[in-house]
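Removed from the display is one protein chain of the complex; every other protein chain stays in position.
Chains here go by letter, A, B and C, matching the order in which they are written, and residues are numbered from 1 within each.
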Amino acid sequence: MAEMWINMGPQHPMTHGLWNLRIKVDGEIIVDAVPEIGYLHRGMEKIFEHRTYPQIGPITDRLCYGSSFTWNHLYCLTIENLMKLEIPERAKYIRVMVIEMQRIASHLMWIAAYAADLGLLAGFLWAMREREIFLDLMQALSGSRLTYNYARIGGVAADLPSDFERDALRAVNYFEKKLEEYEALYRDSKIFLMRNQGIGVLSKEDAINRGVTGPTLRASGVKYDIRKDQPYEVYEEIDFEPQSSPDCDCYGRYVVRMNEMRESCKIIRQALSKMPQGPVRVKTPLIGPQGDAIGRVEDPRGEGIMYVIGDGSEKPYRLKVRSPLFVILSAARQMLVGYKIADVVAIMGSIDVCMGETDK
Amino acid sequence: MIDLETELRSRIDGLKRKIVRKAVATCERRIERELPEKIGKELSELHAEKGFIRMRVERSSILKLCRLLKDSYKFNHLSLITTVDWDDRFELVYHLFSYPYNCAAEIKVEIPRDDPKVDSVTPLWGGANWHEREAYDMMGIVFLNHPDLRRILLPQEYEYFPLRKDFKMELE
Amino acid sequence: MLMRSKDFLAWADDWFGRVLKKSTLGRAVDRVFTDFFTWARINSLHPLHFGIMCCAIEMAAASAPRFDAQRLGIIYRSTPRQCDILLVNGPVSKKLRPDLRRLYDQMADPKWVIAMGECAISGGPFWQSYSIVEGVDQFIPVDVYIPGCPVRPEAMIEGFVKLQEKIRAEKKGLLTEDWVRK
Partner (left out) sequence: MDLWGISYELTSFLIDIINFFIYGLGWLLPGVLGDAFNGLGDWLASTGVLNILTMIVEALIVLIVAILNVITLIWIDRKLLARMWDSRGPFYVGPLGYFQNIADGLKLFLKQVITPSKADKLSYHVAPVVFIGSSILILAVIPLSPGFALSYERAPIPGGVLFAFAIFAIAPFSILVAGWAQNNKYTLIGGMRSAAQMMSYEIPLLLSIASVFLLAGSFNFGDVVEAQANIWFAIPLFIGFVVFLVCIVAEIERIPFDLPEAEAELVEGWTTEYSGMRFGFFLMTQYIRGYAGCAIAAALFLGGWHGPSIIPDEIWFLSKAYIVFLIFVWMRASLPRIRTDQILDLGWKRLLPLAMINLIIAVAMKTSGWF
């Protein structure tokens, strides 16, 4: 068969969002791939320049719909760095706990979409079922299911509701049992292994050179976790192990994410037990200083950075967002070429696409 | 048993952190000592603290500096390229990270507004490709020797560079 | 009297159509079948599997066990040819606009459009941004608006129920009404 270009997107079940993957195939084998993004470009960075510091908070929630709290928190962290604020200890622990809950919810969303891509709808529905438990917890905290706006500059919006510790512990215990069920569905399935092992290989050198971060980088054998290597909030005092896998393939990414969920459970438990009493928020100035600051966190999808430049007014002069998926998608060609059309869904599913942050 | 294990692990972690801090300090000192000689006058600012090295360089030697940082000081991760519009000039801010030394670098480059051209760093870091395309798309900065400099987020036929300060949006 | 088969079919179609639409026979047939057809339409709403932003996640959550939109017969189809509903669940950027219009045009009649969430209704938090279309109703007709940012799954199912009510109230028959939108 002659070579031909196939457009996958913007409306395509593989895309999970809104982008276009143009692949050139020779029969069933991919010989070239060109990702095309920007269908969800909302001009976030321009909007940021027109809003005051507190007004930006809710918009950063919409940066990534899979893990909105991480981005909200990253924004607050960056502005705190800019204003040189020290936030209360209890707020830090609450943030860490909510970030990890968000990480679990985000990874569950990932495994759901990934399973649906591979044709395993049971995986989709089961993961969505367990995700609801964590959404309930977040709802108790903030009143919203998806976009929480819970982090504030100088702390968090409100203290934990009553009995929250009990519910959270119960949810974590329940979820750890359910994770074993997932493993039975995925890891113990021969077909799942056949579809994932040796697929979408991204070598260590390539991964570093292309700027790939997060679980995708760790699955390529680089044990680099910002939570461990450049700790923010109170990650320094929490005992956990960054997960990595030497596989470099889709299965490696699966293993890394599954183990990260286990680690997140551990972190939630520790954060709950070590959490001190005290205020959760400090007073903050409305006007930011001149100068620049950078915030850097480990998003569920990779390295999230915000770089803010203040000009001494109530609005930021420039707020730049570094989205992990934006960079990982640019490495799509390296991952795709040489594999089959059917592998596109596995490879693109394994990097956990979220277009909100990518297109900004 | 478990207590012993956690105790041990936390001690090992502490040791590791000490080693890393030492490595960071070494890296910082090396850079502070060696870079001004190697780059020369064009490196107008160099300042390091807590593993975060700030540099300011003329645009003609950005590629030279980046190559040096990558090859000699193992800054193997280009994280971010920010463009800032200071009304009279553009400024590019590169954020680099080094996985082995665990330290960060920030390079600022100023570009005149009437000639927004700068060397591309894509030959060094493949990940710079899309960052530079985004910078072109949003701010209209042309990267020389870039493999594929097209608009990335906006439609190809779009006429403006929206993040420039003279592109006004009726938004209040 | 000599006709080619195509002409004959067109002639017969026209003749039957005229007789059925004008005469009481057509109205009688409609009266018998309209309820039946409406029942089929409202119970088999297949939206297009098309996610844009936050509400797409809630759309997925709505078909998950807790909310379970499948009870109402809501199944997502991946190709626009086999869908009844275009569920616009996010802001429409200027880059997406022609593609979305094309998707709408590709769908088979009868078709409905649901604008889900603030972004699809008016642009939401990104209102007046340089790259956002202020509401999907600027270029395709919308039947049901579901407010919320993001829309909760219950609200989405409620929106579907509202659409069912709308179809039931329209009570369009097979013969006397033209389904193709002008």
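Structure notes:
As a working rule, a residue touches a chain if its C-beta (ideal position, glycine included) is under 8 Å from a C-beta of that chain, and two chains touch if they have at least 3 such contacts.
All figures in this text were calculated on a predicted structure; none of them were measured in a lab.
Contacts of the undrawn chain with the visible chains, over the full complex, involve A, C. Contact with the omitted chain, checked across A:Tyr93, A:Trp110, A:Trp126 or A:Tyr148, is made by A:Trp126. Not every partner is drawn; the one left out touches chain A at residues 4, 6, 8, 12-14, 28, 115-123, 125-126, 129, 185, 189, 191-192, 194-195, 340-345.
Considering the complete assembly, chain C touches the hidden chain via residues 36-37, 39-41, 43-44, 64-65, 68, 70-73, 77-79, 81-82, 84, 106, 108-110, 174, 179-180.
Note that only the chains that are shown with their structure count from here on.
Contacts between chains leave no pair untouched here, as each chain touches all the others.
Chain centres here are C-alpha means, and the one lying farthest from chain B is C. For this pair, chain B with chain C, the centres built from the Cα atoms lie 49 Å apart.
Centres computed as Cα averages put chain A at a distance of 34 Å from chain C.
One inter-chain figure worth recording: chain A and chain B are separated by 22 Å, centre to centre, where each centre is the mean of the chain's CA atoms. Taken residue by residue, chain B touches two or more other chains at 153-155, 162, 167, 169, 171, whereas all remaining positions touch fewer. Of all residues in chain A, those that touch two or more other chains are 38, 41, 43, 46-47, 359. Interface residues of chain A, counted against chain B in their complex, comprise 37-38, 41, 43, 45-47, 50, 206, 208-213, 222, 224, 229-230, 239, 292, 294, 303, 305, 307, 309, 317-318, 320, 322, 326-327, 329-331, 359-360.
On the side of chain C, the complex with chain B involves touching residues 94-95, 128-131. Only residues 153-155, 160, 162, 167, 169-171 of chain B touch chain C when the two sit together in their complex.
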